[in-house]
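Every protein chain but one is kept in place in this view of the complex.
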Amino acid sequence: MQTQSYLLVGAILFFIGALGVLIRRNPLVIFMSIEMMLNAVNLTLVAYAKHLSSMEGQIFVFFVMTVAAAEVVVGLAIIVSIFRTRENIDVDLLNSMKG
Amino acid sequence: MEALHPALGLQIALLSSPEAVIFAINTLIAIFSAMNVLLQPNPVHSALFLIANFFALAVYYLLLDAQFLAAVQILVYAGAIMVLFLFVITLLSPGREEVAQDRLRPLQWPAILLALILGGSVAATLLLNDIQGQPANLPQLGTVQVVGDQLFHNFLFPFELTSLLLLAAMLGAVVLAKRKVD
Partner (left out) sequence: MQNYAWTLLALPMLGFVITGGLGRRLPRTLTGAIGSGVIGVAFLVALAIFLQVRGQTGQHTYNDLHYYNWLDAGSFHVGMNLLVDPLTCVMLLIVTGVGFLIHVYSIGYMAHDANFSRFFSYLNLFIFSMLLLVLADNYLILIIGWGMVGLSSYLLIGFWFDRPSAVAAARKAFVMNVIGDVGMMIAGYMMFVQFGTLGYDGVFSKAQSMKPDSALLNVICLMLLVGAVAKSAQIPLYTWLPDAMEGPTSVSALIHAATMVTAGVYLLARSHVLYLLAPFTLSLVAIIGAVGAIYAASIALVQTDIKRVLAYSTMSQIAYMFLGCGVGAFGAGMFHLMTHAFFKAVLFLGAGSVIHALLNEQDLRKMGGLRDKLPRTYLLMGIGCLAISGIPPLSGFFSKDEILGRVLAAGNWYIILWILGVITAGMTAFYMFRLFFLTFHGRYNGPPDVYELAHEAPNVMVVPVGILGVLSIVGGFVQTPWGWNAFDDFLAPVFSRYPLVHAAKAPLVGNVPALIFIVVVALAGIYVAYVMYGGAERRPYRAPEWLYNLLYNKYYVDEIYDAGIVQPVRATASALYSLVDRSGVDAAVNGVARLVAVVSRGVSPVETGYVRTYALSIFAGIVLVALVPVVFGTLLK
(Lines give C-alpha, C1' and ligand atoms only; values in the text may rest on other atoms or scores of the structure.)
Protein backbone atom coordinates (compact mmCIF):
# COMPACT_ATOMS: atom_id res chain seq x y z
CA MET A 1 0.00 0.00 0.00
CA GLN A 2 1.06 3.48 -0.58
CA THR A 3 2.69 5.22 2.33
CA GLN A 4 0.21 8.06 2.07
CA SER A 5 -2.62 5.83 3.11
CA TYR A 6 -0.95 4.94 6.34
CA LEU A 7 -0.18 8.59 7.00
CA LEU A 8 -3.77 9.49 6.40
CA VAL A 9 -5.00 6.87 8.82
CA GLY A 10 -2.52 8.11 11.36
CA ALA A 11 -3.77 11.66 10.95
CA ILE A 12 -7.37 10.63 11.39
CA LEU A 13 -6.60 8.63 14.53
CA PHE A 14 -4.62 11.58 15.93
CA PHE A 15 -7.48 13.95 15.55
CA ILE A 16 -9.99 11.58 17.00
CA GLY A 17 -7.72 11.36 20.03
CA ALA A 18 -7.46 15.13 20.23
CA LEU A 19 -11.20 15.43 20.17
CA GLY A 20 -11.41 12.93 22.95
CA VAL A 21 -9.12 15.00 25.12
CA LEU A 22 -11.21 18.08 24.57
CA ILE A 23 -14.70 16.66 24.87
CA ARG A 24 -14.71 13.98 27.54
CA ARG A 25 -14.84 14.75 31.24
CA ASN A 26 -13.74 11.46 32.70
CA PRO A 27 -10.00 11.79 33.33
CA LEU A 28 -9.36 8.16 32.48
CA VAL A 29 -11.01 8.49 29.11
CA ILE A 30 -8.98 11.62 28.48
CA PHE A 31 -5.85 9.70 29.28
CA MET A 32 -6.87 6.91 26.94
CA SER A 33 -7.36 9.45 24.18
CA ILE A 34 -3.85 10.68 24.79
CA GLU A 35 -2.61 7.12 24.37
CA MET A 36 -4.46 6.95 21.10
CA MET A 37 -2.71 10.10 19.90
CA LEU A 38 0.63 8.55 20.77
CA ASN A 39 -0.23 5.45 18.84
CA ALA A 40 -1.20 7.46 15.81
CA VAL A 41 2.20 9.06 15.85
CA ASN A 42 3.81 5.63 16.19
CA LEU A 43 1.99 4.53 13.06
CA THR A 44 3.27 7.51 11.15
CA LEU A 45 6.82 6.80 12.27
CA VAL A 46 6.69 3.16 11.23
CA ALA A 47 5.21 4.09 7.86
CA TYR A 48 8.10 6.41 7.20
CA ALA A 49 10.58 3.81 8.41
CA LYS A 50 9.39 1.49 5.70
CA HIS A 51 9.28 4.23 3.09
CA LEU A 52 12.84 5.33 3.75
CA SER A 53 14.17 1.82 4.49
CA SER A 54 15.57 3.04 7.75
CA MET A 55 15.44 1.44 11.16
CA GLU A 56 15.44 4.70 12.99
CA GLY A 57 11.69 5.08 12.79
CA GLN A 58 11.10 1.75 14.43
CA ILE A 59 13.63 2.31 17.16
CA PHE A 60 11.97 5.64 17.87
CA VAL A 61 8.65 3.85 18.22
CA PHE A 62 10.24 1.40 20.61
CA PHE A 63 11.28 4.19 22.87
CA VAL A 64 7.95 5.92 22.54
CA MET A 65 6.24 2.81 23.78
CA THR A 66 8.59 2.54 26.73
CA VAL A 67 8.10 6.12 27.72
CA ALA A 68 4.36 5.86 27.21
CA ALA A 69 4.29 2.95 29.59
CA ALA A 70 6.14 4.89 32.22
CA GLU A 71 3.91 7.87 31.66
CA VAL A 72 0.78 5.81 32.07
CA VAL A 73 2.04 4.44 35.33
CA VAL A 74 2.75 7.84 36.83
CA GLY A 75 -0.34 9.46 35.33
CA LEU A 76 -2.65 6.86 36.74
CA ALA A 77 -1.01 7.15 40.12
CA ILE A 78 -1.71 10.86 40.04
CA ILE A 79 -5.30 10.37 38.99
CA VAL A 80 -5.77 7.84 41.74
CA SER A 81 -4.36 10.14 44.36
CA ILE A 82 -6.50 13.08 43.23
CA PHE A 83 -9.78 11.31 42.80
CA ARG A 84 -9.44 8.73 45.52
CA THR A 85 -11.45 10.75 47.99
CA ARG A 86 -13.91 12.34 45.64
CA GLU A 87 -17.44 11.40 44.80
CA ASN A 88 -17.42 12.14 41.10
CA ILE A 89 -14.75 11.50 38.55
CA ASP A 90 -14.83 14.79 36.65
CA VAL A 91 -11.93 17.02 35.64
CA ASP A 92 -14.22 20.01 35.83
CA LEU A 93 -14.19 19.62 39.60
CA LEU A 94 -10.53 20.59 39.66
CA ASN A 95 -11.15 24.30 39.30
CA SER A 96 -9.54 25.75 42.44
CA MET A 97 -7.05 27.71 40.33
CA LYS A 98 -9.83 29.91 39.12
CA GLY A 99 -9.11 33.66 38.75
CA MET B 1 -0.47 3.03 -11.63
CA GLU B 2 1.74 5.32 -9.60
CA ALA B 3 1.43 8.02 -12.21
CA LEU B 4 -2.24 8.42 -11.40
CA HIS B 5 -3.61 10.93 -8.95
CA PRO B 6 -3.05 9.53 -5.49
CA ALA B 7 -6.68 9.65 -4.49
CA LEU B 8 -7.69 7.69 -7.54
CA GLY B 9 -4.77 5.43 -7.02
CA LEU B 10 -5.94 4.73 -3.55
CA GLN B 11 -9.32 3.58 -4.73
CA ILE B 12 -7.91 1.28 -7.38
CA ALA B 13 -5.30 -0.07 -5.04
CA LEU B 14 -8.01 -0.77 -2.60
CA LEU B 15 -9.26 -3.57 -4.69
CA SER B 16 -6.11 -4.76 -6.35
CA SER B 17 -4.29 -6.98 -3.87
CA PRO B 18 -4.85 -9.04 -0.74
CA GLU B 19 -2.69 -6.60 1.12
CA ALA B 20 -5.02 -3.83 0.09
CA VAL B 21 -8.09 -5.72 1.26
CA ILE B 22 -6.57 -6.37 4.65
CA PHE B 23 -5.60 -2.74 4.84
CA ALA B 24 -9.13 -1.62 4.05
CA ILE B 25 -10.83 -3.86 6.57
CA ASN B 26 -8.26 -2.99 9.20
CA THR B 27 -8.76 0.70 8.64
CA LEU B 28 -12.48 0.36 9.17
CA ILE B 29 -11.93 -1.50 12.42
CA ALA B 30 -9.37 1.02 13.62
CA ILE B 31 -11.51 4.05 12.91
CA PHE B 32 -14.66 2.51 14.22
CA SER B 33 -13.07 1.51 17.48
CA ALA B 34 -11.42 4.92 17.83
CA MET B 35 -14.76 6.67 17.42
CA ASN B 36 -16.26 4.48 20.08
CA VAL B 37 -13.52 5.21 22.56
CA LEU B 38 -14.78 8.72 22.28
CA LEU B 39 -18.46 8.11 22.22
CA GLN B 40 -19.08 5.40 24.80
CA PRO B 41 -20.37 6.81 28.08
CA ASN B 42 -19.09 3.90 30.13
CA PRO B 43 -15.29 4.10 30.59
CA VAL B 44 -14.93 0.34 30.64
CA HIS B 45 -16.46 0.17 27.21
CA SER B 46 -14.09 2.91 26.06
CA ALA B 47 -11.16 0.89 27.31
CA LEU B 48 -12.27 -2.22 25.51
CA PHE B 49 -12.64 -0.37 22.25
CA LEU B 50 -9.20 1.07 22.73
CA ILE B 51 -7.83 -2.44 23.03
CA ALA B 52 -9.47 -3.26 19.74
CA ASN B 53 -7.80 -0.19 18.28
CA PHE B 54 -4.44 -1.39 19.48
CA PHE B 55 -4.97 -4.74 17.81
CA ALA B 56 -5.74 -2.99 14.56
CA LEU B 57 -2.52 -1.03 14.91
CA ALA B 58 -0.59 -4.22 15.43
CA VAL B 59 -1.94 -5.44 12.12
CA TYR B 60 -0.75 -2.22 10.54
CA TYR B 61 2.71 -2.81 11.90
CA LEU B 62 2.75 -6.26 10.40
CA LEU B 63 1.77 -4.79 7.06
CA LEU B 64 4.63 -2.36 7.41
CA ASP B 65 7.29 -5.00 8.06
CA ALA B 66 7.60 -4.08 11.74
CA GLN B 67 7.09 -7.51 13.22
CA PHE B 68 8.86 -6.89 16.49
CA LEU B 69 6.88 -3.76 17.09
CA ALA B 70 3.62 -5.52 16.38
CA ALA B 71 4.39 -8.04 19.06
CA VAL B 72 5.53 -5.41 21.52
CA GLN B 73 2.42 -3.35 20.80
CA ILE B 74 0.18 -6.19 21.91
CA LEU B 75 2.32 -7.19 24.84
CA VAL B 76 2.91 -3.72 26.26
CA TYR B 77 -0.06 -1.63 25.21
CA ALA B 78 -2.89 -4.06 25.09
CA GLY B 79 -1.46 -6.41 27.65
CA ALA B 80 0.00 -4.15 30.29
CA ILE B 81 -1.14 -0.59 29.87
CA MET B 82 -4.78 -1.27 29.23
CA VAL B 83 -4.89 -3.73 32.09
CA LEU B 84 -3.59 -0.99 34.30
CA PHE B 85 -6.27 1.33 32.99
CA LEU B 86 -8.95 -1.16 33.73
CA PHE B 87 -7.67 -1.65 37.25
CA VAL B 88 -7.85 2.04 37.91
CA ILE B 89 -11.28 2.37 36.33
CA THR B 90 -12.66 -0.32 38.53
CA LEU B 91 -10.83 1.16 41.54
CA LEU B 92 -12.29 4.59 41.12
CA SER B 93 -15.71 4.26 39.60
CA PRO B 94 -17.00 0.81 38.78
CA GLY B 95 -19.54 1.35 36.06
CA ARG B 96 -20.37 4.90 37.14
CA GLU B 97 -21.15 7.31 34.39
CA GLU B 98 -20.64 10.97 34.01
CA VAL B 99 -23.72 12.26 35.71
CA ALA B 100 -23.50 15.97 36.32
CA GLN B 101 -24.57 18.50 33.75
CA ASP B 102 -21.73 19.49 31.47
CA ARG B 103 -21.13 23.13 32.27
CA LEU B 104 -18.79 23.51 29.36
CA ARG B 105 -21.17 22.04 26.79
CA PRO B 106 -20.91 25.07 24.47
CA LEU B 107 -17.19 24.40 24.12
CA GLN B 108 -17.77 21.16 22.28
CA TRP B 109 -18.56 22.88 19.02
CA PRO B 110 -15.37 24.94 18.79
CA ALA B 111 -13.41 21.79 19.67
CA ILE B 112 -14.99 19.75 16.90
CA LEU B 113 -14.57 22.59 14.48
CA LEU B 114 -10.91 23.02 15.27
CA ALA B 115 -10.26 19.32 15.02
CA LEU B 116 -11.96 19.17 11.67
CA ILE B 117 -10.00 22.16 10.39
CA LEU B 118 -6.69 20.72 11.37
CA GLY B 119 -7.51 17.22 10.36
CA GLY B 120 -8.93 18.42 7.13
CA SER B 121 -5.92 20.47 6.25
CA VAL B 122 -3.51 17.66 7.05
CA ALA B 123 -5.57 15.28 4.98
CA ALA B 124 -5.74 17.75 2.16
CA THR B 125 -2.00 18.19 2.28
CA LEU B 126 -1.45 14.50 2.11
CA LEU B 127 -3.89 13.92 -0.67
CA LEU B 128 -2.82 16.78 -2.84
CA ASN B 129 0.87 16.11 -2.77
CA ASP B 130 3.12 13.34 -3.84
CA ILE B 131 5.55 11.68 -1.56
CA GLN B 132 8.80 11.18 -3.35
CA GLY B 133 10.10 7.71 -3.69
CA GLN B 134 8.75 4.24 -3.19
CA PRO B 135 8.26 2.27 -0.05
CA ALA B 136 10.88 -0.39 0.11
CA ASN B 137 9.97 -4.03 0.13
CA LEU B 138 12.10 -5.47 2.87
CA PRO B 139 10.24 -8.01 4.96
CA GLN B 140 13.22 -8.50 7.23
CA LEU B 141 13.36 -4.80 8.07
CA GLY B 142 11.68 -5.07 11.41
CA THR B 143 12.80 -8.44 12.66
CA VAL B 144 13.99 -9.05 16.16
CA GLN B 145 17.58 -9.49 15.07
CA VAL B 146 17.66 -6.16 13.30
CA VAL B 147 15.94 -4.33 16.10
CA GLY B 148 18.17 -5.91 18.68
CA ASP B 149 21.23 -5.11 16.63
CA GLN B 150 20.26 -1.43 16.40
CA LEU B 151 19.35 -1.17 20.06
CA PHE B 152 22.58 -2.62 21.34
CA HIS B 153 24.90 -0.92 18.93
CA ASN B 154 23.68 2.46 17.74
CA PHE B 155 21.11 3.21 20.39
CA LEU B 156 22.73 1.69 23.42
CA PHE B 157 22.81 4.84 25.49
CA PRO B 158 19.11 5.71 25.17
CA PHE B 159 18.31 2.10 25.79
CA GLU B 160 20.12 2.10 29.11
CA LEU B 161 18.57 5.44 30.01
CA THR B 162 15.10 4.11 29.58
CA SER B 163 15.78 1.57 32.28
CA LEU B 164 16.47 4.46 34.63
CA LEU B 165 13.33 6.12 33.41
CA LEU B 166 11.26 3.09 34.23
CA LEU B 167 12.80 2.92 37.67
CA ALA B 168 11.92 6.54 38.30
CA ALA B 169 8.39 5.96 37.07
CA MET B 170 7.95 3.03 39.41
CA LEU B 171 9.17 4.98 42.40
CA GLY B 172 7.04 7.95 41.44
CA ALA B 173 3.94 5.88 41.14
CA VAL B 174 4.45 4.27 44.52
CA VAL B 175 5.04 7.59 46.22
CA LEU B 176 2.13 9.33 44.53
CA ALA B 177 -0.46 6.68 45.04
CA LYS B 178 0.41 5.89 48.60
CA ARG B 179 -2.26 6.62 51.10
CA LYS B 180 -1.08 9.35 53.46
CA VAL B 181 -0.75 7.74 56.85
CA ASP B 182 -1.29 10.28 59.63
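To keep things simple, chains are lettered A and B as they appear, and every chain counts its residues starting from 1.
The rule is simple: a contact is a pair of C-beta atoms (placed from the backbone, for glycine too) under 8 Å apart; a residue touches a chain by one contact, two chains touch by 3 or more.
Worth saying up front: this structure is predicted, and the values here are computed from it rather than measured.
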{"item": "Identified contact with the non-displayed chain, of B:111, B:131, B:146 or B:165", "value": "B:111"}
{"item": "Selected from B:39, B:128 or B:144 as touching the chain missing from the view", "value": "B:128"}
{"item": "Sites on chain B contacted by the missing partner chain, in the whole complex", "value": "103-104, 107, 110-111, 114-115, 117-118, 121-122, 124-125, 128-129"}
{"item": "For chain A, residues in touch with the removed chain", "value": "18, 21-22, 25, 91-92, 94-99"}
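Just so we're on the same page, only the chains that are shown with their structure count from here on.
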{"item": "Distance from the mean Cα position of chain B to that of chain A, given in whole angstrom", "value": "8"}
{"item": "Residues on chain B engaged by chain A in the complex (per definition of touch)", "value": "6, 9-10, 13, 19-20, 23, 27, 30-31, 34-35, 37-38, 43, 46-47, 50, 53-54, 57, 60-61, 63-66, 68-69, 72-73, 76-77, 80-81, 84-85, 88-89, 91-93, 96, 98-100, 102-104, 107-108, 111-112, 115-116, 118-119, 122-123, 126-127, 131, 133-136, 138, 141-142, 146-147, 150-151, 154-155, 158, 162, 165-166, 168-170, 172-174, 176-177, 179"}
{"item": "Interface residues, chain A side, partner chain B - complex", "value": "1-9, 11-20, 22-26, 28-29, 31-33, 35-36, 39, 42-43, 46-47, 49-53, 55, 58-59, 61-63, 65-74, 76-81, 83-84, 88-90, 92"}
